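The complex appears here minus one protein chain, its other protein chains still in place.
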Amino acid sequence: MFALRRPSVLPGFGPTLGFALFYLSLIVLIPLAGLFFKSAELGWEGFVRAVSTPRVLASFRLTFGAAFLAALLNAFVGFLVAWVLTRYRFPGRRVIDGLVDLPFALPTAVAGIALATLYAPNGWIGSILDKVGIKVAYTPAGVWVALVFISLPFVVRTIQPVLQDLEPEIEEASASLGARRWQTWLYVIIPVLLPAMITGFSLAFARALGEYGSVIFIAGNLPFRSEIVPLLIFVQLEQYNYAGAAAIATVMLMASFILLLIINVLQRWTARRHGAD
Amino acid sequence: MGQATPRLLRPPPPTTEPFAVKWALIGTAVLFMLLFLVMPLAAVLSEAFSRGIGTYWAAITDPYTLKSVRLTLLVAAISVPLNVAFGMTAAWAIAKFEFVGKSVLITLIDLPFSVSPVIAGLIYVLMFGAQGWIGPWLIDHDIRIVFAVPGLIVATTFVTFPFVAREMIPLMQDQGTDEEEAAILLGASGWQTFWRVTLPNAKWALLYGVLLCNARAMGEFGAVAVVSGHVRGVTTTMPLQIEMLYNEYKFAASFAVASLLALLAVVTLVVKATLEWRFGEELAAVHRAPGGKV
Partner (left out) sequence: MERNSRMGGRFRNWIAAAVVALGALSPAGAGAQALLNVSYDPTRELYEAINKAFVADWKAKTGQTITVNQAHGGSGAQARAVIDGLEADVVTLALAYDLDVIAARGLFPADWQKRLPQNSTPYTSTIVFLVKKGNPKAIKDWGDLTRAGVQVITPNPKTSGGARWNYLAAWAWALKQPGGTEAKAKAFVQALYKNVPVLDTGARGSTVTFAQRGLGDVLLAWENEAFLALDEFGKDKFDIVVPSFSILAEPPVALVDKNVDKHKTRVLAEAYLNFLYTPAAQKIIASKHYRPRDTAAANPADLALLPKLDLIAIDDPVFGGWAKAQATHFADGGVFDQIYAGAR
């Protein structure tokens, strides 16, 4: 018989997987399937029309673009923060470490209001930027700022444990073999951390795609310019067009699923290769 | 290593960066954190106390605010344990066994991370709403889910769904199955093996997952807003109370309640730091444990 799983002496595979699947179906899969059925009410043509109007396409561009750039910045800065927090000792380190989780705990609406307060032309940061002619609040840049804020913890918290696990012995070995510090970085540290960086980047990207609460306060929400996809879903709902809202939501959902799937496959692949080394 | 060189001539240790580079990195990281995290937090606090400590106290002891705090605690107290139970079972199945479709399963667990909160709320309205699939049946039997407390719990559970599982799976995968297999071969039951071997090894990930899950559960706004109905004092959690006060132009009061949630992040930090300090040795031992990643 074709084996769906590798044999193991450990018990409990059936019940645990069964419960996990049951719970997953109840909370996530069945409700999400409902979304598909709702958007199917439109028929294929109606579905395509609903998700391909110029306005929807413009907001897809903005949402994916801003989320990508936010995740990209976070991939680097998040790596830097994780490195500094795990490798160096400096005053205030623990406080900074704790603050990384702030975007999780702060309701997204509060984050949005706080960021708008800061970056508005009369805010602490906005008034300084205003003098040099940079506008952040109520522009696409505002969307980006909000997304950087909410997605930062994902990168830091993904890279941190890997860095903690990275034995200093490897770097010592590299150094004792005559490698300069930059060579150790390039050939030893970065390759080990790359999978975690990519995972962190993707989680941040995925999270940023769906963000609503913090963005609407700082975005300006102008059609074709600073209108994000979740807002369009909201607009469809306001018109009592549930199927149209579900259609846009379905596209977002598929995009996230494919993105996350690629990452997870990639990660298992690198993990296996890593294990085989 | 050998004989001592005069201090000034000694190059930096080969496993760290030169002094200047190190502090430049620290400086950049701290600056970024100041700009993106500390400033918003400072803005929240400065707004919260802008009308003085009296207004602050009045805001957080307002009966409606207290009701919202109680409701938020209730919602978290139900949805977090549910997700812990799920996280532990899913981690056991995924981390300790090899089977077909694992990547898809993990991806499905991740999915709530990226689902827009508006969608998360919408799916439950589509299911349980009066115009939904099982909504009419529920109404006939006088069971209320959306626009009542159960809806808040379900939406929160959805949004915080991946946190515990996501923290536990990688760590348990890293630890492999050798210890568990040894325990089973020595005659322990599966249950004993899990409680005595697996869980102690994974308790840090579990704890960390619980903390994040809890923080997110209490702070969730978007999904909860869709299923709440905004009935003051009945279905308003803290984030909704914050929005409500803000919409009444009670900015100081609104930020005062928000500061309570920011405080939650600080409490999370203190709990984590204390545990790391008390059990730091153990933690290090777990990381270096035999059977771990080689």
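Each chain carries a letter (A and B) given by its place in the written order, and its residues are counted from 1.
Rule of thumb we're sticking to: contacts are C-beta pairs under 8 Å (C-beta built on N, C-alpha and C of every residue); 3 or more make two chains touch, one makes a residue touch a chain.
Here the structure is a predicted model, which means the values were calculated and not measured.
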Ask   = Of the residues listed, B:21, B:34, B:53 or B:77, which one is in contact with the missing chain?
value = B:77
Ask   = Looking at A:125, A:231 or A:246, which makes contact with the chain not pictured?
value = A:231
Message = What does the interface between chain B and the hidden chain look like in terms of residue numbers?
response = 70-71, 73-74, 77-78, 81, 125, 128-132, 135, 139, 144, 146-147, 149, 195, 200, 229-234, 244, 246-249, 251
Note = Missing-chain contacts on chain A, rising order, are 53-55, 116-117, 120-123, 137-138, 216-217, 220-224, 231, 234-235, 237-241, 244
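Keep this in mind: only the chains that are shown with their structure count from here on.
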Inquiry  = List the residues on chain B that touch chain A in their complex, please.
reply    = 12, 14-18, 22, 25-26, 28-30, 32-33, 35-41, 43-44, 47, 82, 85-86, 89-90, 92-94, 96-100, 102-119, 122-124, 126-127, 133, 154, 157-158, 161, 170-171, 173-174, 177, 180-181, 184-185, 189-190, 193-194, 211-212, 215-216, 218-222, 238-239, 242-243, 246, 255, 258, 261-262, 264-266, 268-270, 272-273, 287, 293
Key: Contact set on chain A toward chain B in their complex   = 4-6, 8-13, 15-17, 19-21, 23-24, 27-32, 34-35, 38, 77, 80-81, 83-85, 87-88, 90, 92, 94-111, 113-115, 117-118, 123-125, 145, 148-149, 152, 157, 161, 164-165, 168, 171-172, 175-176, 181, 184, 203, 206-207, 209-213, 229-230, 233-234, 237, 242, 245-246, 249, 252-253, 256-257, 259-261, 264-265, 268, 271, 275
